[in-house]
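Removed: one protein chain of the complex. Kept in place: all other protein chains.
Read from first to last, the chains carry the letters A, B and C; within each, the first residue is number 1.
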Amino acid sequence: MERVTRKGIAFDPESLKKFDESAKKKGYANRSEAIRDLIRKDLVEEEKRNPEAEMVATLTIVYDHHKHHVQDELTHIQHHHPDIIRSSLHIHIDQDNCLEVIILEGKVKSIQKLADEIIAAKGVKHGKLVMTKIL
Amino acid sequence: MERVTRKGIAFDPESLKKFDESAKKKGYANRSEAIRDLIRKDLVEEEKRNPEAEMVATLTIVYDHHKHHVQDELTHIQHHHPDIIRSSLHIHIDQDNCLEVIILEGKVKSIQKLADEIIAAKGVKHGKLVMTKIL
Amino acid sequence: MERVTRKGIAFDPESLKKFDESAKKKGYANRSEAIRDLIRKDLVEEEKRNPEAEMVATLTIVYDHHKHHVQDELTHIQHHHPDIIRSSLHIHIDQDNCLEVIILEGKVKSIQKLADEIIAAKGVKHGKLVMTKIL
Partner (left out) sequence: MERVTRKGIAFDPESLKKFDESAKKKGYANRSEAIRDLIRKDLVEEEKRNPEAEMVATLTIVYDHHKHHVQDELTHIQHHHPDIIRSSLHIHIDQDNCLEVIILEGKVKSIQKLADEIIAAKGVKHGKLVMTKIL
């Protein structure tokens, strides 16, 4: 069971009305659930500013597997960072292109540095990093 | 007086504790104030997705006033959009460089299009658009 | 073999120097590679603005698998959108928490709507969407 604590919060009525509509449209079961998500999102954004914070991240990259031995290079990089890289998912988008999602865990600064290196690898066309945290 | 409506919200205790600490560190007077800000931030993000929404925006640009008659060009663009551009602030950063903040008001798509045009003007080195809304 | 076309580009020397240093630090093999990545990143950002554009996306979510039958709910949502959802990766972060990466493909507006719904599902603590494109 999820422990919850109930608190009285003062809202301005107009924003609350709009927020309730927006939350309902997205499919939230209730207002508390939507507000809890906002709070966790905010805490994650805060954490990301701290280079020493421990986080979990997913790095999404797109590459052409025919080019530049990119898969060998990616495998090489990943095997040299067993402390940070947890696993990866590989999707064949079309005949040439792959999408790979790499799961990383560690300090913000280490995740960022390794993500930079992977995105910079010859043959990787695009990469985007998402950090999150268990809250 | 600000009208407020008080509602009971269910929080998970750990996130709430962290959020309270973060809000206090930033200087929020109380938890309700911090949550109201999160809600308004979320509503602004939602609005930005809608090209037809009416918003207020600030465009921050940096340019070298010696180059390419950039000021003439910026004045020219701004005077051709009196319906969107409200005013602007000009700061002399150093001997060569100016920072200008342009206030825009209108539909998201019109603001975005005009901002693209200004940032693309020859001599403008960097530009960044912020949208907001009166909530 | 990757087809390339070589073009002369005018740079300002100071920015180029800084960019070369930054690219080298990240591990880029050469300047052209780093610039090609910037261009693709820019094109992806452009595409995201168009609700009708076809894109590939990864949605990273974190949830506590003990709560609210969240896995049943997520499975239910995913099976109702076989046209958009391609596959997913599930990681056990700790005893309670899972990280799941869902791969989506479709129009920007459909991806966004489904991501909103998944993030809003009871029990999902945090979610973040990354869009990309095969370029």
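Just so it is clear, a contact is a pair of C-beta atoms (placed from the backbone, for glycine too) under 8 Å apart; a residue touches a chain by one contact, two chains touch by 3 or more.
What you see is a predicted model, and the numbers here were worked out from it, not measured in a lab.
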item	value
Residues of subunit C in contact with the chain not shown	2-16, 18-19, 22, 31-32, 35-36, 38-40, 42-43, 46, 135
Missing-partner contacts on subunit B, residue numbers	2, 23, 25-29, 33-34, 36-37, 40-41, 44, 56, 58, 60, 62, 64, 67-68, 86-87, 89, 91, 93-94, 97, 99, 101, 103, 116-117, 119-122, 124-126, 128, 130, 132-135
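Simple rule for what comes next: only the chains that are shown with their structure count from here on.
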item	value
Self-contact between copies subunit A and subunit C, residue sets same or different by half	same
Contacts with two or more other chains, residues of subunit A listed in rising order	2, 36, 40, 135
